[in-house]
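First comes the structure, then the notes that go with it.
A single protein chain has been omitted; all remaining protein chains appear in their positions.
Chain naming follows the written order as A, B and C, and within any one chain the residues start at number 1.
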């Protein structure tokens, strides 16, 4: 019973939630033609875990022998991480590079609150850890989809929560009652939230004492009173075809904005409540666990991307041109380096103190993310260069399939002999979707901006080792000693 | 009478032309909600030339004292080129970086056929030059809009016209009659053709003798029998607002595909007919004149782009961050270098032999185009980095202006104190339009691909001078002598 | 009499100056085998101005009709700047990219003190301007060589002069006497100072009131009591041949360190003495005039560089390889862009208020310098890639010319048939000199570091214009108005 069907998932969304899209309140999120794209993408999580071919990979059993989604179980070994990597690769490969999000993001938040709640309990005698475990059971037993509400709306980015003009720029405790708390404020970029059962909320930054009201973590059903979700503007409309937008019509991540207006959270679902010095730890710990994400799914996206570039070259008849070969080589290196680095981050994983959990090596994972994101725009330049101006000027599929035009368009848009025109046009449309502004922004901002990775790398760097090497070469004796260098013999040697 | 009004221009388009868009034949191109975007953009040419503030810049008088659009007069001096540059900058600045195309592209084709027709007449005793001049008069007297049909649909890019499977991959002479010729085939990427009065056709490449049937240049009204135009797929739909797509809703270039099915061209409108050895010259000469284009309008686009980046930084409250300052500095350099190089190409212009015409210095113009196009994707990365994830996740303007949501969204999407939320969101939407896939592809493919510029630069390079300098430094005496080095004294000198 | 001969220049250096090199005091700087390289390079200034072919370019006449070196006359028009550019190009082309420095750097310092001294006189009633003019006459009448002492040794770069541990990190006034001042401290990177007659000293940064003692500008003969010059470590030794180091053996810039130990400066040679608020202006004004330098000589260096890459490709037989053609194309673009930008900086020159002087457009000149310096390392990668591993592993010319080895080495080091082995090896050695660490560092640090250019560009940028363009496109009305946009018509137009 703990692995539900896609239909059960869909039914569970008809719960009166408040969702807006394109200027209208959507009464049933499961039937709206645009939201349905998001719905079907999230549902792939359930399609796959019910598929006998993938059940062994995607599900496990809990202590009671009940089947449970593997993503809802914390990772305790390198092998767990490598398996989780395979899970994410499967999700991503099936869905054209974008893992459907029934648990994809929020599992990492669950791990984060698990680790940090124990620390708070230890210091303050709270019982957050118990709450977390009860919540985990709830998720496992009902195979729920849940979204991760991390990023606050932030207002002026130069100011802390307590310094903002509007208190609602960060989610906050407005009032405390006997049974729980009343929260208000807003979170943004919350992927697939309008199509999830639950929302897990945690702080996105370190805080100080006067930010206390903003130091809050909890979970809440998506249809709770006082919650309003405003969908991101979609790239497609109701008439868009899979031909014209093969990816955008299949995947609508719907990074929504969630507004909380005096939402009641019962005690049992609270994981942080004013212990401000732990706010930053939650954010940081989420990042630690979440680092496997982009480092894995992007590898699948690049597999697809490199394939599209290769096929465009072949369909256009230019696959032998030296500049095209050069660009394809670059893309292969890019795709494979992301795969290797992402995998290495798991191979050399880090164990979290005070817990039995592991997560990807932060240095390697940050390097991988930065490498991927920083080179993305070069990749898009190359594929657009290979595909040609037709990416910008191709007629709509509605014209191509219009019987008045089909035969003549099929003739004039032919490329290399032997390649069906339809294949060439489909690939052109795919390239357009792969190089949209949306993809660009997702690549550089999701899972932390380029600057965030740089700061992490700087903080994690082993400068003492580097400096010891340089001092030894420059023959500088300043009293510092480093374990990797202390026993090395003199060089050049004294051999007479 | 030779400067017509925007309304006269619009009326002139109701001529029964065959235009398809999004799967449907459009009966009146002036009233369709999507094509209207293209119509109004092209009409700006007429709005401006009727504006007293700009009349001096944009119009001149012909030999009969009649007013004539300056763009329809060939450039004979550096001063003409610098004025033309100001014309294009005005057009582009008014229309957010995209000069409306009533004459913008095809004027360069007209110059090209003017120069080359004389060469053909000289060799073969034809009278093409006379045809060209008559056509120019026709354009001037009626202030017509005309599109340039240069790029053939090409099929397999590795093959010449005569080698293709379908003869229709290049426009060709199907039959010659007493009064003219019958042509078939297809051209693609023909900017704003569905909203122009006339189409000027010329070959896009060098040809050999067996390509003779494809060596053809002529002009034809857009509503001629046998012409079918298929619009590019637009980025917007009928419901799109200026708020959500400030540029895409204002400018629809509509790089259409034009199919010729046995179209009759009368003798008087033919400028090349089988003289295959001149086909390449026409293409090359078009490029010479057209080089002023991107080198000028992109400068205006970058002005806008850099402004958007600056304002996003300010609206987000991050304008003092060192990485943001670094990116803004890069954008300033990029924008200003394009302006300087584009202007220098006019300052050091080239005079075409056998004519009294001048065009921008090809070496400088190619360097400018390459520099611009090659760095574009870095620019988009920077502006997206500064603007933030909101570029991908911002709700639709329909939500923002929905009274049920407006006040709360206006609150939660606030940025830096003092900046109206609406301004911030408008800038976010502008950034999205500026970094669309369409803009990317336009930048690297319009006016010739990156590889085309590289080939031109290699061909134009003064290697003898470079080699002379290196040989002198390496003390290599191999008998070669170069005028810039022959009189230089020995170094080091022999001073005892 | 005001244009002296190379021999007169050499004789003038035998003046008892204190110069150290490689651990030894050099008694006669004109005969030391290493310093002689610097001597002969500086002497080229005199060789050229005595050459009838170049006299018209390099010399002019003063108000008394006396011949005078053109570089000692301030530039008052665009034509002057363009001529100065030709002067620098000639100097640089003759000397393999490095203009001999008899006046090359210090002329810009002379212009700077000329402009700023008048401002000081105006404010304080001093008579520095008169001193400057007398000094200029002295230089002109004796055709002296002079070096520019700008960069202080600086100590901790995070501190101002008055905050440093040692007062000697910046040149300073130690004492004031009835007849002048006594100065101490040190300057560094002072090109060719050990081989010049005079040294012109000015501050290298803005100062505050407590830095008053460091706000000092003056001129002093190189042999003045208390001056010690320590030469930079040369790249060559006494046995080095022109074959092995065609450039390093011809050009020794000798960026020396100059130590002042209680040096007396008479009143007539003082141009700034404690007026601290003008210190920064002198540094900044020097930079304005000096901007023509790198932007001009680097163009000649790149001519040579590109030639060396081209010849290496030909000599190795790889000039048709597509990756080699690609790299050569890049180098051509790089060389030509530097020439165009450098020239444009003169074409659009800036007139200095309070003076009749002009200097290169600072925005363009900074872009040019940054572009050159930032791309240099890519250029070196390309030429090293083309030249091959032989650049690192080639035997010494002493082996090649050793009769025991010559014939066999001449055979085995042959490249493409028809190319003499000696030519190939000479080119290999030239590439090594062109890509030395010295060249790298000179390129990025001379005339200001990369960061310095970025700061200038940011400060000079016309952000108001950029922002006006973006606001207009985003339809933001915030009350700001910009002259370039205020009269533009609405777009899209309202045409019904």
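Everything below uses one rule, namely that a residue touches a chain if its C-beta (ideal position, glycine included) is under 8 Å from a C-beta of that chain, and two chains touch if they have at least 3 such contacts.
None of these values were measured; they are calculated from a predicted model.
> One chain isn't shown here. Among C:142, C:188, C:223 or C:350, which residue touches it?
The single option touching the absent chain is C:188.
> Using the document's definition of touch, tell me which of A:367, A:391 or A:444 contacts the absent chain.
A:367
> Sort through A:57, A:82, A:321 or A:337 and give me the one touching the missing partner chain.
A:337
> Any idea which of A:256, A:300 or A:442 touches the chain not displayed?
A:300
> State which residues belonging to chain A touch the missing partner chain.
6-7, 10, 37, 39-41, 43-44, 47-48, 51, 53, 93-96, 242-243, 246-247, 250, 300, 303-308, 310-311, 325-326, 328-329, 332-333, 335-337, 340-341, 343-344, 347-348, 363-364, 367, 370-371, 420, 423, 426-427, 429-430, 454, 457-458, 461, 463, 465-476, 478, 484-485, 487-489, 491-493, 495
> Give me the chain C residues in contact with the hidden chain, please.
Interface residues of chain C facing the absent chain: 20-25, 151, 153, 155-159, 165-166, 168-169, 186, 188-189, 228, 230-233, 237, 239, 244, 255-257, 259, 261, 316-318, 320, 323, 376-378, 380-381, 384-385, 388-396, 398-399, 401-402, 404-405, 408-409, 411-417, 432, 435-438, 440-442, 444-446, 449-451.
> By the contact definition given up top, give the residues of chain B that touch the hidden chain.
Residues of chain B in touch with the missing chain: 322-323, 326.
Here, only the chains that are shown with their structure count from here on.
> Return the distance between the CA-based centres of chain B and chain C, expressed in whole Å.
About 41 Å separates the centre of chain B from that of chain C.
> Quick one: chain A and chain C, Cα centre-to-centre, how many Å?
Between these chains, centre-to-centre, one finds 51 Å.
> What residues in chain C touch two or more of the other chains?
326
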